[in-house]
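Only one protein chain is missing from this complex, and each of the others stays in its spot.
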Amino acid sequence: MSLWSVTFATLRKDIRLEWRSKDALNSMLFFSLLVVVIFVFSFDPLAEESRHIVGGLVWIGFLFASMMALNQTWARELRNQVLDAYRVSPAPANALFLAKALGNFIFVSVLEALMTPLFVIFYNLRVLGPAWQLIPVAVLGTWALVVNGTFFAAMSLRTRSREIMLPLLLFPISIPAVIAMVAATTAILTGEDSAHFYIVLLLTYDVVFTTACLALFETILHAE
Amino acid sequence: MKRLFPIFSVITAVLLAYALYQALVVAPTDALQGDVYRIIYYHVPSAWTAFLLFFINFIASIQYLASAKESTQKAAKWVVIVIGVVGVIACFLPQVQHLLPTGMRPSAVATTVLAIPAFYFFVGKFFPGQRLDVLAVTSAEVGVVFCTIVLVTGPIWARPVWGIWWAPGDIRLTSTLVLWLIYVSYLVLRRFSNSAQTQMLAAALAVFGALDVPLVYFSIWFFRTQHPQPVIGGGGSMDPRMLHVLVISWMAFLCFAFLVCWSRFRLELLHREVEEAHAMKSLVGAGAAAKASVPLNRRPQ
Partner (left out) sequence: MPVTDAIPQGLPIVTVKNVIKQFGRFAALRGVTAEFDGGRFHAILGDNGAGKTTLLRALAGLAQPTQGTISIFGKDPEAACRDIGYMAHPSLLYDEMSGMENLRYFAGLYGIAGDGRCEEVIRAVGLDPELARAVGQYSQGMRQRMSLARAILHDPRILLLDEPFSNVDVNSAREMVGLLRGMRDAGKTIFVVTHQALLLEGVADEFVWMQAGQIVDRTASIARAGVP
């Protein structure tokens, strides 16, 4: 029973459960639509200005939407204490972590794919820099959010009022990633700077924290 | 040890008063900034003290995580030794030498690098078991207080000198703020945890925070920095009399921090003893009451 077979079995199970209930996915979709609409009412810039601020708006929107997904991550495992069934099994703890992180990555990516066109339409965006670079920024940035988010969601299981604990733990640690995502996106949209440095920074962030999460997840999972 | 505490308190009080006198009266007025610059005698020593305390917290957290299992403890020991050896050798390599700021001798840097493993083993030796965690929580709490002083005095100084309260793109300001945020969330986690292994969770978070700080630093690297260049080792533009006062202030602040940590450490130890005593007693009363009421229960023989 290797790490990856358990990871994919767990991922498959999560997607199947999500597909059957759809409650998290539907509420997240509606929530992200609301975020975009609220932003549109709050900021009504000219096309030129919007290039400079949309990088920040988009990522704040994604951040809020992904909080919903991350808080849902472990909710299903807590019902009927199914998490205990995993913990008494010989399956590696990191397989569970990877499955949850990949699951969140997929959910948040779906959200982003749906929110991005809305931002483009409402803000009348046209990319002036190399647009293809937005893809690595989106992938690395999303992974940066969900890998630590999944970890801290697991940590906040062991706290009172866990839903409020997640952002309190996650946001301070995520600041460098958020800076890099926003700065890279702005650089690409305006075409004024190179986003290269920030992409490398995001990559470093992802590698460092994925390693740290895998090294410490077992401790967190068993900290009862 | 207990008898030393009042003596040390008196010494600290005298030293703080002396440092204040030096800072306000003896130190010369800055040619450009005027008297407002004198706030650095509180600002800079607080910052150094806070960073030192966060460093202690980091080392104690690593030690605590490593001490959970014998294998990790051994591995961590070797990693720390390797870091020390490689660090010292690297300081003398010509490729690395010109990365060092001008005016810093490699031998001085090597000594500093050597201090890391030395400190790691010192902490491991003198703070066994749960005391590591007590040390971690103590240094985090006191560190947050000093870091708050830094964040409050900084804008007070910046307003008249820079003309703005806060420079969002500044490396040191932002890194310090993020550091403060991380350690506040660390303390919040400790307060809100209902796990029996809060110590482990907190230690893990401390490690995450320590990994985050360099990344914060680099993420702001690209912005132009508005902060005055470091006064120590950065070209030595500071009047030696000012430097003298700054060092005295720092000594006073260190003594003060040590004093607060010491009493907080003792308090936390006592607090845990009380918790444990409560815990061991918590069931006795309940058990005795239940004995009479629930028929299923059986008398001990």
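The letters A and B name the chains in turn, as written, and every chain counts its residues from 1.
Operating definition for what follows: a contact is a pair of C-beta atoms (placed from the backbone, for glycine too) under 8 Å apart; a residue touches a chain by one contact, two chains touch by 3 or more.
Treat the numbers as computed from the prediction; the structure is a model and nothing was measured.
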Where the missing chain makes contact, among the chains that are shown: A, B
Among A:L17, A:V37 or A:A75, residue touching the chain not depicted: A:L17
Among B:K2, B:K125 or B:H278, the residue in touch with the chain that has been omitted: B:H278
Touching residues on subunit A - with respect to the absent chain: 1, 5-6, 9-10, 13, 16-17, 20-21, 76, 79-82, 84-91, 222, 224
Residues in subunit B touching the chain absent from view: 194, 196-197, 275-276, 278-280, 282-284, 286-288, 290-291, 294-298, 300-301
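Going forward, only the chains that are shown with their structure count from here on.
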Subunit A-subunit B separation of Cα centroids, rounded to whole Å: 31
Residues of subunit A that touch subunit B when the two form their complex: 148, 155, 158-161, 165, 168-169, 171-173, 175-177, 179-180, 183, 197-198, 201, 204-205, 208-209, 212, 216, 219-220, 223-224
Subunit B residues touching subunit A - in the complex, by the definition given at the top: 65, 68, 178, 181-182, 184-185, 188-189, 192-198, 200-201, 204-205, 207-209, 211-212, 215-216, 218-220, 222
